[in-house]
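A single protein chain has been removed from this complex, and every other one stays in its place.
Chain naming follows the written order as A and B, and within any one chain the residues start at number 1.
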Amino acid sequence: MNDELNAIKQTFINESLDLLEAMERSLLKIENSPEDQETINTLFRSAHTIKGSSGMVGYYEIEKFTHTLENTLSSIRDGKLSINRDIIDLLLECKDYISDMIRVYAIEESVLTEEMRIKGDLLKVKLQNLKDEKKVLEKELKESSEIINIEGIWHISVKFNEDILTYGFDPLSFINYMQKIGEVRYIFVNAQKLPPLEELNHEKCYLSFEIGLYTELGKKAIEDIFEFVIEDVKLRILPPNSKVEEYIKLIEELKTDSEKLGEILVNAEVITKKELEDALEEQRNRKVLKGEEKKIGEIIVEEKMAHQPVVDVALEKQKKILESKQRESKTIKVDSEKLDHLINMVGELVIATAGLNQQSMKIGFKEFLESVSIMTRLVEDIREKAMQLRMVPVGETFSKFQRVVRDICKETGKEIELRITGGDTELDKNVTEKINDPLMHLIRNACDHGIETPDVREKIGKPRKGIVKINAYNDAGSIVIEIIDDGKGIDKEKILQKAISMGLIQDNQQLSEREIFNLIFHPGLSTAEDVTKFSGRGVGMDVVKKGIESLRGIIDIDSKKNIGTTVRIKLPLTLAIIDGFMVSVDDANFIIPLEMVIECLELNGFSREDTNQKKYIDLRGEVLPLIRLRDIFYNNGFLPPIENVVVVKVGQQKIGIVVDKLKGEVQTVIKNMGIFYKNYRHISGATILGDGNVALILDVQYLLNGGLVC
Amino acid sequence: MRVEDTIEVYVVGEMNIYKAEDNKKTFQSYLTNNKNVILDLSNVTEFDTAGLQILMAFKKSLDAKHKNLYLRAPSELIINILKLLKMDNYFEVIN
Partner (left out) sequence: MGRTIMIIDDSASIRQVVSLALTKAGYEVVEAEDGQDALNKLQNIKVNLIICDVNMPNMDGLTFLKNLKQLSNHKFTPVIMLTTESQQSLKMEGKMAGAKAWMVKPFKPEQMLEAISKLILP
């Protein structure tokens, strides 16, 4: 008996495997010639035979599955269902599944794993859906001639809280309602969790649903179907592929200032608020439970709330918004007057604090002293920060030169690259504005007179493309800006000749290289043979130098033949603070900008009467004109026993400023004088000293040019 | 389908959550017979998820015993729901 049974089984196995092979051949053949009725018949007969024999031998699962397959094949045979690639794929999958079942049941004499069972159920559903799809299509084609957009199907995944039934809600009613807003194209009722009857808890909901809904409406409308149970349902609404482009457009056009990805997606109506909350919760859960660090975008895609391309576009958008936000946060436009006002107030605060400090010393109460010293420190910090408010990166000014260089190249046929480095070095806003013109001139000079034409460069073994570098860096409380070109350099001989012909220097005068180059800053001394559109006309290097000096800066030049020229500008970081040299006449304090001070000497070596008349002294063989501050600001008063002379240099000129006392270096905050003092031109401002006293800042240049030299 | 292998069960009235417990007990009692089951659903007046789950679970249990479940003349209400869920082919319906 057993042997007989085994023999039957063996026959079944051999027969079925042969038939399955035949099926596969048929399917592949049909794929190429879908109209081949003979092959379709063969296919059908194969399935039919497997179904019959598996039932006979007692493999009911194989029988049932093949039954479903047979139904589909009969639809194909009868022309109710037309063959396409997807169907062939599905049928091949079914064939493989049957052969797996035969292996498990007949060969291994075992049972299907849960995984295989689910696979079988899914295949069955797919086979049934094939038929339904056809029916729907047929029905609709009959009802309306309109072409149906199969693409426009939303995939909705619904999983209810298992207690939903006891709340009085029937999942079926929600699904039924879907028909009101669209057309249910497919449903897969997932009964994976449903136990056999014996173990069923009749009040629990085990079913979940995968629904294909065709609707014109959006995600919110679909979500609203479940509005009353939204807290008791796990809902995933994946938009149709056809929506992807629409969403991408929506996101791109979206006006939002939120930089959060989730909110961008919600605003573009790609996902709903509820979905976002779910996704965020999922994100938290994964982190807490699995230690996974997932980005919200990844969760949204994984949870089938939106398509990857849509999320990608949203990420792009997010990046843009973030960038623009950062730009916004980098700069706040403030009226510079307000800023000046603030800085003045801070100045007052510094002074008031100094006053407080002195009072506290007098009182000498320990705790009080401590408090005051803390406050003093804080106020100092505030002053520093307030000064920084005026500081802006120089890069913005520099980048404007790109255009200038480009235009020059176009005009002259030169090839020049402008390289900017140190653009984030900060400089006082006012200085930045005023530095623009001198820099522009220097860049033009470099391009115009420095860099050679490509052909010339090639001939002398340089790359055709010339390089002009503009570089900024901080150096000991100053900022240095360098304009470096790799051009032909400055012709020393030409400068010398011109300087001699102009009478600037003597024929036999010995000058250092540097001194020669610096001659270029003299008015009228331009070595360029041709005046071009860009430089060399009128505005000479002398104007550049004046501009720099008005900013209390220093300009310096260095050049090597055929290697290039470097112009170095050194500027104070801010106009609001200067390093000053304090002097006094009687009890009045004056500040001389430190960088102008060359040396100090006592006047006692000369007779006072002498100097009173001559108003100059002989300084090591040089004539040094003198200015007496006492003469400018005081008509009388007691002369001190010893007067001092501060030798200052402005441009090429040196003068001596005669004062009573030298008080040394101070860092001073410049406060503008009120309008009341606007006629006192020899004073450029004032500063208030730590002890509360006022010091006036001398405008040395005015003193010099104002003909006040004694 | 041989008559002696099959048992017929009539369900009358509600097949919803209120009657779920009763229906479950009734159906369960037929599992022990080891026979195919014909459920006559022509007089069912209410049908919901709870009712559907019981039918599906019943089928599952019968499947495990290699027995079949047939639904006979389900009322329009049930037909509509099966259609809605595209489960027309899930149960074997006879008339």
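Everything below uses one rule, namely that a contact is a pair of C-beta atoms (placed from the backbone, for glycine too) under 8 Å apart; a residue touches a chain by one contact, two chains touch by 3 or more.
Keep in mind that this is a model prediction, so the values were computed, not measured.
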Omitted-chain contact residue, chosen from A:E210, A:D232 or A:D340: A:D232
Cross-chain touch to the chain not pictured, restricted to A:D170, A:D428, A:D485 or A:E643, is A:D170
List the residues of subunit B that touch the chain left out of this view. 16-18, 45, 47-48, 77, 81
Identify the residues of subunit A touching the omitted chain, counting contacts across the whole complex. 165-170, 172-174, 176-177, 180, 225-229, 231-232
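We adopt the following convention: only the chains that are shown with their structure count from here on.
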From the mean C-alpha coordinate of subunit A to that of subunit B, what's the distance rounded to whole Å? 64
In the complex, subunit B residues that touch subunit A: 17, 20-21, 23-24, 27-28, 31, 48-50, 52-54, 56-58, 60-61, 64, 66, 81, 84-90
Looking at the complex, which residues from subunit A come into contact with subunit B? 60, 68, 71, 128-129, 131-132, 165-166, 170-173, 175-176, 179, 184, 186-189, 191, 194-198, 200, 202-203, 205-207, 209
